[in-house]
Every structure is written in C-alpha cells, then in structure tokens.
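A single protein chain has been removed from this complex, and every other one stays in its place.
On to chain A.
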Amino acid sequence: MANLGGPCLVLTGNVKWVERKVWPGAVEEQKERMGEDKVKAITTSWLVLVVADLQIESEKLLAVEDVSDLWPTVKNAFEERLPFKRAILNNKTRNPVLVDKLPAEFILTTDARLRSRFPQEQLLFWFREPYASLVLVTCEIIAVSMMIGTVSFMLVALRGILICTSQDLDEFKTILKPRLKLIVQNDEREWFIVFVSKAHPNNDQATKMAKKVYARLEVDFSSKKRERCCKLDIHGPEPNFWEDLEIKIIESIRNTLDRRVQFYEDEIRKLTLYPLFITFLELLACHNTLFCSQESLAFMFEMAHLHEDALREYDELELCYLETVLRQLTLLDVVLQAAVDIDIFVNMTGKQREFGGIENGDEEAALLNFENKPLTQIVQDDSFREFEFRQYLFACQSKLLFKLNRPFEVAARGYTFIISFSKVLTQHENILPFCMREVWIITACLALISGTYSNYNEGLAAPDIEKEFYRLLGDLYSLCRVKFMRLAYIIGYGSDIERSPINSASLSMLPWPKPSVWPSVPPDASSELILQATPRVKHFCIQRKPLPLEPSVLLREANRRRASLSAGNTFEMFDGRSAIDGSGSDAPLRMSSLNKAQTISMSRTNSSPGFDGSIDRPMRLAEIFVASEHALRQTISNPNLWKSLSSVEEFEQKYLELTKGAADNYHRSWWKRHGVVLDGEIAAVFFKHGNFDLAAKSYEKVCALYSGEGWQDLLAEVLPNLAECQKILNDQAGYLSSCVRLLSLDKGLFSIKERQAFQSEVVSIAHSEMEHPVPLDVSSLITFSGNPGPPLVLCDGDPGTLSVTVWSGFPDDITLDSLSLTLAATSNADEGAKALKSSIATILKPGRNIITVDLPPQKPGSYVLGVLTGQIGQLRFRSHSFSKVGPADSDDFMSYEKPTRPILKVFNPRPLVDLAAATSSPLLINEAQWIGIIVRPIDYSLKGAVLHIDTGPGLMIEESHVIEMESYIEVSQRAGDIANSNSALNDCSLADNKDFERLSLHDGRIQLPDWASNVTSILWIPVCAIDNNLARGSSTGIYSELSTAFISMYGLELLGAILVKATLNIFDAWLDLQDGFVHTGKGDGRPISGFFPLVISPTSRAGILFSICLRNTAAEVEDVAVQPESILNIRYGISGDRTAGAHPPVTAESNGSEGARQDLIFRSALVLQRPVLDPSLAVGFLPLPSDGLRVGQLINMNWRVERLKEFDQNKDSQCNDEVLYEVNANSDNWMIAGRKRGHVSLPTEQGSRIVISVLCVPLVAGYVRPPQLGLPDIDQANISCNPPGPHLICVLPPALSSSFCIPA
C-alpha cells in the first residue's frame, strides 16, 4: 500500500470525485442513456440498472443478439425481488444485523462502471466492485452472456451465461463447462449459477434435457459445503426458487462484505501503527490514505444499510483527522524549533496549510450538503482543504443520522460543530473574506435548523430528548440571531437593536471581526445620511446609561486595522460626539433620504470634504458602516441573506423571525427563562411598531418571570416598558399595578425623582375620574403588622384600641382617605373576618407609621390581622398581611417568612381581679378604723374600674373621710426586701416607690386611679363598727376584797386581746364605784400616777390593781345618787401599723396630725357585790395520837366546835343552842362506833365551845381520808375550818399477835 501515498493524498473519498476519477466519461455516457435524473441517482442509493454489451471481455463468445432476449425475459422477475427484504449482514464486530431493506442493482458485466480500473485504485475503491456474480445458464440457445448487477453502491454482479446449446450434453461439456470454470476461477467474487430452463413442460424432451444439463451443472459446480446452483423454470418456477435465490444472493453479499471489511480493517490497522517520527509528508500521506480507507469502509457499510457502522466509521475518521491535525501542529513546532528541514516546511506550509473557504459561495455553510461543491477542481489542484473536508465529513455524518432517524443528534452535533468550526474560522480570519465567519455561522445555523426540523417528526423521540432537541434549535436560532445582529451593527443598524441585557450579554462579549485589513470606503459610495441617534426617552423620564452592544469602540477597532493609518485625531475619529459622552457607543440612526435639520447630520456624499481618497485619514463611523456594507456585499452570495440586511425593515423582519424561532423553541424545551427573555425582545419590536397589545402581553410574561424569582434589577429594566404599554392601551388597572410594582422595587434601583413620578402617577389616576374604579393590590407597598410585643389581651365583651404598625413604601407622604382592617379569628375560619374601620383620612409618611383603630367588643378567641383596605381618591386598594414581592431586604418591612402572629386575644369570662382583706383584725367599737382591701388585677388592666362597697349591718363607712389607696407589696416580698437591705434607707426608698393617692367615695363607688390599673394596690377604707351598748364584763363572782383587782384586769385583758399587734399606752385608769364600795385610802380610786403611761407591748399582759372596800353604810350620808354598777375607765392610746392590723382610729381631720396623740377612753361596766363570807362557827380537828394508827385499833376522833360570834337571833329562826352534827366516813375504811349524827348543845355566847368525840376503828392500812365532821344545819359560808383537818392520815397495818388460834 505504500505506493498509494502519492495519488491518494488527494483521494479523500468524495464520491462524486471518485465517480469521475474512476470512470471518466461514465457519467456522460449514462446521461445520454438515461437522462440527467438517473445519473444523479448513482450517487444516491437508488436503484439503477445498466444493461450493456455482453461481449466486451470475452471475444470468443457468441454474438449478443442471440441472447439479448434471455436477460430481458428474466429481468423483470429478478428485479421484482428488489430491494431484498430482511437481509442479515454482519457488522464490523461480526455481529449479525438485520437490514430491512437492502437495495441492490443488477448490472451486466459489460457495464461501463466496471471498466478501466487502475489496479491500485481497485483496492481502495473495492467497495464499488460487485458483491456477487450471478451466472445465468440456459440450454436452449448457444450463447454465453454475462450480467453484472450493482446494488446501489454495493454491487451485486450477476454474471449470466446463457448457453445456447443444441440441447445436448456434449456441447455443455466441451464448450460451456470450461468457460464457466474459467469465469468462476478467475473471479475472486462470490458467484453462483442460475440455470434458466426455457423448456416447455409439454415438451418432454426439452424438459428432460434441461434436467440433465442442470444435474450436470450441479455435479460440476456445487459442493457439499455450498450450493452454487439453482434452477429457474420460466414456464413455471418452483415455488421456493425466489427465496432460494435471494438467500444465495445475500449470502454472497455477506461473504463479500466480510472479506472487504476485513481487508479495510487490516489496512487501517497497518496505517495507524505507522512509526511516529517519519518525515512529515510521509505522515500526511499515510494519514490521508488512512482517511480514504476508513471512509471507504464507512461507505461500504452505508451501502449495506449498516448505518450505525458507517456512522461509527465516520466518527472515527473525524477523530482521526483531529488527532492528525494536532499531531501536525506539534510536529510543526518540532520542525520549527529544530529548523531541520526548511524545504519540507515551506513545501508543507505552502501546500498543506491551505485552509479553503475563500471561494465565492464558500460563506454559505455546506455542513448538511455533502455534494455541495464539485471537488474535481480541488482534486486537480492536488490540495487538501480543511474547510471543505470538515464540512463534508459532517455532512456525511448528518446524512447517516437522518437515515437513522436521529435528527436531534444532528442538531446536537451540529451546534458543537459550528462552535468549534467557528474557532477554526477565527484562526483563519485574516485570509477569509470580511465577516465570512459570521455569515458562515448564520447560514450554518439556518441550514441545521431547517435540515433537522424537516427530518423531525413530533413524538419521534422520548420527551426529554425532544426537549433537548428544541433547546438545541433554540440555541441555534439565538446563535444565528447574535451573528445577524452583529452584521447589522457593522453596517449601521445598531440603533435599531434594543440595548437590552440579553443583547448586551451576547454582543458586548463577542469580539469584532478581525480582517487583516478593515475594508475601506469604495469610491462609488452612495450618498446617505447618517443621523445621530436620539435615544428613546423611557417612560417616567427614567434615564439609564444604555448597555453596551459592542466589545470595544468600533471606530477605534476599524481604524486600527487599517494598514496605513496614523494615530490621528481622536476627536475627529469620534465624530466629535462619542468622545464627549464617553460612552463608547457608536449607535447612529440610519435614515435614508430623510432630512432633519435639528439633528446633527453628516452627509455621506462624495462632496464631503476629505471624504474620498484620504486613506491616511481615520475613517469616520459613517464611513466604516458604508465600507463594511460594501465589503459584506462582496462576501454574501445568498440573495435572501443580503436582502435581510438591505434595509432596516428587512433587518427587523429577519430579526423578529430569528428571535421568535429561538423563543418558541426554548419554550418547548427546559429553558423557559431563555424563552421568556426572548419574548421580551419580541415585545420591544412590537412596541416599536405600535403593536402595544402584543408587546404588553410579552412584557407581562417577562415581568412575571423576573418578579417571581426576585430578580429586581432585571425587572426594573422591563417593568417601565410594560407600564408604558399599559398606559398607551389605557389599561388603568394594569398601569396602576405596574406603578405599584415599580414603587415596591428596591429603593436603589430608581432615583427618588423617578419614584416620585411613579407615585404621582398613582395619585393622579386615583383622583381622576375613573370609568371603572379598579381595586389595587398594594401588598408589596403598604405592609402592616401588629405592634411588637405580646398581643393585646381583652376579655369577652371588652372594647379596646388596637394599635397597628403600617409601613409605607411610597417615597412621599400619601393620604389615605379611609382605612379599614380586618381581623380574622385563627381558631374559627368559618367566621368571616371582621372589619375595623377608620374613616378619617390618614397620612402615611414614608416608612413606619403607627395607626390606632377602635376595637369593638369581640368574641373570645385569638385574632390575626387580615387585610388592609382603604381608599386613595377613587381607588380602592387592598394589602394582604404579607406579600412575597415585598421589599424583603430592609428590616423595616415585614418578612413574609415570619408566621402570622396573633395581634389580639379575647378570653372567656374569668376572674379579673382579686379582692382580699389586708389583715384580719377586730375593730374598736365606735371608732373609725382602716380596713384594707387588697386589689390585685389578674392579668387584666383595671383602667377605669369602679369599686362598689357595701358594708353590711353593724358597719358604716365614714363618707366624710378620704379613702386612701397605695400600691401594695406582698408581705413576703417586703420581708425579703427588708432582709436583703436591712437598712432604714432602703425602707425609705421602698416607700418612695409606692404610689399613693387619696380618693373619695361617692354613693358607695370608688373610681380607681390609672396607675392602679395594672399593679396590686391596697385600698384603705375607714370603717366604724357601731354599738351603742356599753361593754360589759362577764365575771360574776368576787369573793374577797383582794379579788377586786381582777375586775380591771379583765378589762385590760379584753383590750390586749383586741390589739394583739399593737402597742398599748395606758395613760390613765380609774374606777367609778357603785354604791356600797369605796376606795381604800383617801385617793380617788386611781393608781399611783407614776405608773402611767403604762406601755404594754404586743402579746404581753398587764394588770392594774384597785384597792376598794365596802363602805360603812352607817357612816355614809344617804343623799349620794344611786349608782347601780361600777364602771372601769381606761384612757389609752394605740400605736401600730394598720397593715399589721392594729392602729389608732381614724380621726376626722386625719390630715397631718398623725403625730398628735389621740386618747381613747375604754369604759366597761362591772357589777360589784357586797361580800357574803360570815363564819359564825369554827370546826377544828384535834390531833390524833402520835404513835400512829393501826388497823383495828380503836381511836377517838375529836372535833372542837367553837362559836365565833353571838348567835343572831333575828336572823336565825331556829334560835336554840343545839347544833346538829354529822360524821361522814367511808364505811370501807372506817368503822364508826357511837353516834354518827346528833345534836350537841352549844351555848349561844361568843367563844363557847364543845368537843365532839367519835370512836372509830380503821379497817384498812394506808393513807386514807379521815372521817369528816359536818354541820348540816349551818350554811357552808358560816363555817370556818380552824384548825383544818388533815386530808389523809396514815393507818398502819395491825401489830403482829402470837395468840393465833390454830384450828385443830
């Protein structure tokens, strides 16, 4: 194969070229024969049948005319079988593949296509050789004919031999058989024989003969391994003949294919293993051969309808090519560095580096058109052009992919190809025509789009592949769009291109074309006017710096690329304006044949000074445009494309078409954002043409996209456009909402003036006559929330005042004519929200405002704020409690992520206040004393509360007194405080903290002060216990004079018991005695004054003794007023704390006289009785014998009875001197001997005495009570015991006796 290098270098496998090179004149020949169409079909996979002379190669055979009727007879039958169905072929990896339709073609051996092969070419283009030989044999006419068929590019050669024998076997043996042998032996092809029997079934002899010949044939040519013969009976073929034939043909084809694949693979393997460092040309030669081999293989697969394999071969081929290019480059580096073989280098660069693409029409991308260009010329030039080759390669791949029904893959590969090829074009841009790259990309994209789209059917692929496909189409459209815009800009349509973010993003990062020399103005430049663009003023007078569409200043770039340019005057370069505004934007407005005097104009006429022939002068922008346009006209050969650039209208139409295409396709893909953004571009065009309705619709979509995801910067760019559309369309609702949205955008996005303009629009519409008043959602602009802190707590039935914080996003104050807020119960959704209305006009300042709303009584439950509604002029607005589009950045505004907080809680009825007595203490009767009531609110404000007091019976409130109220500190807390501080100073400060107020009582009602509404307080009420009776002591028995002191003790005890916790000061005490009693001594009955004041501390007792005696009635004069009872008087004072429960009584004028002593009088009545003890007899117990008593001992008990005074005869009626006595003794202990009871005589004189003796015997031992002597007739009070008898006496056991009688 090494010798193939030279010529193969250029044989890059272009079929068309192959056709011409291998079969010179064949096409023309065919044209004459079949007409143009069929010839063209050769290069496709259509069927072509060529029947040619039979006798070209074999002169010895008989004349053709004799046989010419055999092939035509069977031809139709044969061709009916085409294309072969369900053929099984082997692919490259020897796996069987089912091919549904295998097109084939029968041609005769005499076919022109089989002629004139150079032997070395035959190997490379072996794939074109027939794949099977069919030998047709018959036995009726002595003639041999050969037929060859082609199957598209895969040929099935039919080599038919028509034997015209004299129906005899000998002739077969002698003539036919050697010839057949010759044919099959010389031929490397797969072959088999078809015996055509023309014998009529009725003609027995002929039939027999035919059978004989066929049998002979089988013997000679068929082997056990393989059947190589089959028989066709013209008059009635065997039923399975055609199947048999088909199988045979396909088998042959398969075998041939396998052999050839093997061959090519070997060939490729050899080539890829080529040593690395051979000379450069050798390498190239080798690789080009490799390409050829590989493409041949691919081609062969394609013919066999093994498209997958063919595609794989092409992919490998491409990969191989790219590798080679890379290797070439590295080798080039090596060569350059070493400077080894300069001749080779020059040779190589001169020849191999030719890129192509400089011919007219090359700018029209041919990436789907593999027969775009007649390559003969290139072949003749013996040059290799990357530009053509790579496009051709891609075209082949895409052709196969289309056949495989994979147009989406074409799109995917195509897009990548365009991008990568665009880079390649950039590298060669200096040799290519002006803007060739851009034009090529535009045409390539359009070709790909139409190519793939026409080959694509809906639902062909899985949904995700489909989406991907549409995305790719969108990408292609937008790439095309960008390049188209770039071209338009260069020729001066820049001002018609919207300076939107998307256009800026794609254009400003795209470098200018880099021709080696920027085109200069042609001499015949037409006269046009270039007017300076007056940028469209946006609605609301929004002024923005336009986004750039150009990577750098075109003027500078173009002039820099001019060969003979000196730096020049910058000012001149910029036409005196761009340099001033410094924006670097050179966007003029081209307006043909328009003359506007106001605008700065520049004439493009030749007469303009210094315009022509001034090559050294920097070009002006206008000139650059004109020059570019002329240069582009040279580049672009496609009239449609040129037309699109010929005028602004055409440009816009094409621009719209491309943008729509991109948007539509993106919409069908995953890339919705791309689609929507492009919709915005379409809207801009609509807007420009006054189609505001469509524009507004598209703008709305864009705005929804941006605002939905919070891209406010981008939104701020589009929203004013939408607003303008809406205003023009008189869509008040939309316009208002747009204004509100503009206002609710980040404050930094618009200047304060612009924001004020938005507000004034809203306000002016609100106050204008609106035909249909529209509700407006201002959720993003006016937000509200409850005040921070716990919610307002109310009880069932309480009215209240709700305070709500409202934030206004308006830049200025705004007047709300009315305002209403709804409250929604959180627990019960069914119950509708209740509206709280505030009909007075509210002025909202920018930022935070606090408004208060009156709250009527609500049902129990928890409430959140619902909706804020209100009116500005005619405009009804509404704000939901939280909005997503709100200005979420500043903390002033409510964050929508926060959960709703209850603003109001209304509770069920419950105790709201706790009233308790401060202390439990008795009252001083008839003295006004403080009663403390502790008022403790239970989580409830007592603001405005009124306390009713009803004293009940026996108590009375002194209405004339003031009522005191002070804050209350719990005792435990206070104790703790004191313990902590333990100093008087702290006590003072504690007292300072107390609130204190004097109140007055009206009709039993007390209005509580405000300060007491939330704190525990204590209310001191002066209460008087009313009792008109005098206190009365209850003691009854006083027995002696000494005991009288206890009377007053009783009184004091009473007092002390009352005032347990108070200190009692007794200043004075005296006793007013009743009749019959007098104070002893000469005093007035008072204790010694030195005792007073007597201080009795709490919990202690004291006693006061009064000394009194019975008055001698005889001595007293009778005129003293009768006093039935004695009265104890005590003058005292109390000092104590009322909080402790004891305190002095309230004085009427209790203001400031707390220090003054208040003396109180305690009076208590006592009844004194005359003393009643009057002993007249004394009974004395005489001592017992000292040696003690023993049981059984007889003793004498003696009692002495003595008369103490004279027996008063008046009083005692019994008037005798006898005294009745009685001895009482326990009969268990004592035995009494003698009289226990009896009368003794006792003289009535004072001092008379007798002794009563009684004999007693003690019965038991121990301490026993002795017998008692009683005088039953005499009152106990008149008996005194003197000396008294003992309580117990000791009785000893009986003395031991020896004279015991012992019973016998």
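Observations, loosely collected:
Simple rule for what comes next: contacts are C-beta pairs under 8 Å (C-beta built on N, C-alpha and C of every residue); 3 or more make two chains touch, one makes a residue touch a chain; residues count from 1.
By our rule, contacts and distances are computed from a predicted model.
Selecting from "ESCRT-II complex subunit VPS25", "General transcription and DNA repair factor IIH", "serine C-palmitoyltransferase" or "Trafficking protein particle complex subunit", the unshown chain of this assembly corresponds to "Trafficking protein particle complex subunit" (UniProt protein name). Touching the missing chain, out of A:G356, A:P433, A:G494 or A:P548, is residue A:P548.
Note that of A:D496, A:D664 or A:E717, the residue touching the chain absent from this view is A:E717.
Note that of A:D266, A:D464, A:D1010 or A:D1137, the residue touching the chain absent from this view is A:D464.
Among the residues A:V97, A:M209, A:L317 or A:V677, only A:V677 touches the chain that is left out of the figure. Touch with the hidden chain on the side of chain A covers residues 416, 419, 422-423, 464, 471, 479, 501-502, 504-506, 508-511, 545, 547-548, 670-674, 677, 706, 709-711, 713-714, 717, 888-889, 895, 897.
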